[in-house]
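Presenting chain A:
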Amino acid sequence: MYFDSLQQLIFMDGHGVYVWSAFIISLTVMLGLVIKPLCQKKQELKNIQLHIKLQQVNQAAMQEEASDASHS
Partner candidate 1 sequence: MYNYLSAGFMAYLRRDLLLGIRNKSDLVKPLIFFLLVSALVPLAIAPEAERLSQLAPGIIWIFAVLATLLSVERLFSDDLQDGSLEQMLMSPNLLIMPILGKITAHWVVIGLPLTLLSPVIGVWFSLPTIAVMPMMLSLAIGTAVLSLIGAVGAALTLPRQGGVLLALLVMPLYMPVLIFGSAVIQSAVDGLDWTAPLAILAALLAIAVALCPLAINAGLRLAKNG
Partner candidate 2 sequence: MNLNVKWTWFHRLGSPRWFYQKTQRWLPWLSLLTLSLLITGLVWGLAFAPEDAKQGNSFRIIYVHVPASVVALAGYYMMAIAGAVGLIWRIKLSYMLMRSAAPIGAALTFIALVTGAIWGKPTWGAYWVWDARITSMLILLFLYLGVMALRHTYSSSEAADKASAILGLVGMVNVPIIYKSVDWWQTLHQPATIKFTGAPSMHPDMFMPLLVMIIGFYAFYAVTLMLFTRAEILRREYRASWVKQLVTNKTAEK
């Protein structure tokens, strides 16, 4: 390691604030870039599930209607 101690690594001769804040902000944004599409994917999967369910309900209703019509 270039630094003698952990404390020095964090302090970095007074530049630590800048270096560490730059890295933390970057990593947060990058983490956001990973989480956002994952959330979006989850949401889309839910939407599709809903879509399928709706379709099934519609289909059932239509079949019922058709059978009613043929009976009467």
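How these were chosen: all candidates are chains of the complex that A comes from, given by their letters.
Of note:
As a convention for this text, a contact is a pair of C-beta atoms (placed from the backbone, for glycine too) under 8 Å apart; a residue touches a chain by one contact, two chains touch by 3 or more; residues count from 1.
The structure displayed is predicted, hence computed values, not measured ones.
For chain A, the touching partner in this complex, chosen from 1 or 2, is 2.
The residues of chain A lying in touch with candidate 2 in their complex are 1-3, 9, 12-13, 15-16, 18-19, 21-23, 25-26, 29-30, 32-34, 36-38, 40-41, 44-45, 47-49, 51-52.
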